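All protein chains of the complex are present and in place, except for one that has been dropped.
Moving on to chain A:
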């Protein structure tokens, strides 16, 4: 496809990502925020597609956007306010939050601007990218991959025990 289509698609996706991300922060209703968060993730997945990273885009949709439903479920279950319209309120940390966010943005902008990105001569094909990810995870970084898996399993088992209440030994 030609350049124009890419440029148009990029600006549409970028607008979706930015506006829905602003909505996540600004909106007062926590369910609305969560739904817009899903839209943000889908928009980011679209940008991955434009970068020829199809596999990453699918992972983004499956892991992040797909899990939003669970986030909303928790949001509904854990907010015990009579009025959902004020379930995502602002508080006095707004100034501190702004400073931290500005600092993070400055650091990231500095890092991105000072890095030179090497341009590959050949575009990686997706067949290789799936294989490449598998090779990295299961050969080169097996130990850290397995450690992460173990940690997640332990955390999940712990959460279930805390929620259900373990029998006293």
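Of note:
By our rule, a contact is a pair of C-beta atoms (placed from the backbone, for glycine too) under 8 Å apart; a residue touches a chain by one contact, two chains touch by 3 or more; residues count from 1.
By our rule, contacts and distances are computed from a predicted model.
Only one of "High-affinity zinc uptake system ATP-binding protein ZnuC", "NADH-quinone oxidoreductase subunit H", "Fumarate hydratase" or "Carbon-monoxide dehydrogenase large subunit" fits the UniProt record of the hidden chain, and that name is "NADH-quinone oxidoreductase subunit H". The omitted chain makes contact with just one of the residues A:7, A:51 or A:130: A:130.
Of the listed positions A:21, A:47 or A:61, the one in contact with the omitted chain in the full complex is A:61.
Residue-level contact of chain A with the missing chain is found at 1-2, 5, 29, 31-32, 35, 38, 42, 54-55, 58-59, 61-62, 65-66, 68-70, 72-73, 76, 84, 125-127, 130.
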